[in-house]
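Here's the structure we're looking at; comments come further down.
Just one protein chain is left out here, and the rest sit where they should.
This part shows chain A:
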Amino acid sequence: MSQFVLMDVFQAFNEVPLYHVCLEVFLLLMVLWLIFHQSYNPNETGDLSKEELQALIDEWTPEELVSDVDQNHRALHPRVITSKAQKYISIDNNKCLNLATHNYLNFVGNEIIEKSAIDTIHKYGVGSCGPRGFYGTVDVHLDLENKLAEFMEMEEAVVYSYGFSTIASAIPAYAKRSDVIFVDEKVNFAIQKGLDASRSRLKFFKHNDTNDLESLLLEQAELDKKNPKKANVTRRFLIVEGIYMNTGEICPLPALIELRKKYKLRIFVDESVSFGTLGVTGRGVTEYFDVPKQDVDMIMCSMEWALGTIGGFCVGSSFIVEHQRLSGLGYCFSASLPPLLTVAASKALDIMTKDITIFSDLKDCCELMHSALETINGLKTKSHKHSPVKHLVLSDECVFTIPREEVLYEISNYCIQHGIAVIVPSYLEKVEKFTPTTSIRLTVNNKLSSEEIKQACTVLQEACNALMSH
């Protein structure tokens, strides 16, 4: 059969005139040329010669690696603390009442904690020399994790080696590029970095304003209706702080939980300040509002403030927390927390479990300080009365002899000279999402006496008076 076909072809070839064959061959060549020829591209410049390249390299002048900084900047002349950072501290060898460091429960300088930390050095050495996965898990880490989970009445806890990285790593472990995060605009910088690393879509709502949050949620619900397929796989998170480091206000947790349920959000609470300071037994903002722990998906917390050590932890259900052991960047890729600091946290937690009077003392001190601060003429506070962090801003109606931005620093200097350590917190204005208002930040601890509080407020008042124009 095929033979005949071949024969036919030959026959046809023989029968056609020669010019036809020539034409066919020409057309074929034309097609090949069209396929393989290189078209002229006006944008193509061809390779540069060596000289041209060198000229380009010579021409290029990069910016300086870093720009100049003002040599008078406060950060270049930090105050040196020459004692333990306890209730009284020496600042440049000048003894002051400490209302600046976050030692709310006075665990820094606690002899029991220090003794156990020293004992730990003599058992485990100082560093752990490895990440948790690679022989960096010391039994004291597991011990602390169990204690934390038990204390917070949740299933599991995971301990990080640095407070900042705890929060900045925990968020991107869950939130990914296609997700949406609803977040309070006054959140601290660690959360902001976590949000950046997650690359999710961010929706900032006004500070502690649940109405604003709800309107954003409604907007999102509208969007979801248009594209239900996408909505089904878009995770929604709500991230708030228990007590806001930058304002000293408490988050309206019950209202947030309602919204969480209504709009199917997962809520993460940063309890760095509220852990150990709110609630009758110091279990934080959930206890304060009597919200069941299961309604919160995860609690993130730094151990660098109330617990008086280094590191941080996250607690929640095993389903949530276990995931960080392989996905929390700061957990997997960093050396684990030195054993001595782990034991210090563990011991502090023991004290918190045994002695709940420290929490009522702290609460009394916070209230006392709050009412005392309200009497100061020239300064006002918006912080919550139960918050151990108090932010003081200048009263609008007062007139000062020096520019307003300088007044707060001058007040702080005056106070330190007169034996009261208070501070104007530093912010990196260029990188903060919404730079907090400059303020004086006071911290309260559980061992303040009413005389000391009165004295502190007297000095603050003197400082204001000295700077006010009457």
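Quick note on the criterion: contacts are C-beta pairs under 8 Å (C-beta built on N, C-alpha and C of every residue); 3 or more make two chains touch, one makes a residue touch a chain; residues count from 1.
Here, contacts and distances are computed from a predicted model.
**Q** Looking only at the UniProt record of the hidden chain, which name from "serine C-palmitoyltransferase", "ATP synthase subunit delta', mitochondrial", "AP-3 complex subunit sigma-1-like" or "Integrator complex subunit 4" is the right one?
**A** "serine C-palmitoyltransferase"
**Q** Consider the whole complex, including the chain that is not shown, and state which of A:249, A:304 or A:410 touches that chain.
**A** Residue touching the chain left out of view: A:304.
**Q** Considering the complete complex, identify which of A:6, A:126 or A:466 is in touch with the unshown chain.
**A** Reading the full complex, the residue touching the unseen chain is A:126.
**Q** Just checking the interface: what residues of chain A touch the absent partner chain?
**A** Counting only chain A, the missing chain is touched by 48, 53, 56-57, 60-71, 73-76, 78-86, 89, 91, 98, 100-103, 108-109, 113-114, 117-118, 121-130, 132-139, 141-142, 155, 161-165, 168, 174, 188-190, 193, 196-197, 231-236, 264, 266, 294, 297, 302, 304-305, 308-310, 317-320, 322-323, 325-326, 329-330, 332-335, 337-338, 340-341, 344, 421, 423, 425-428, 430-431.
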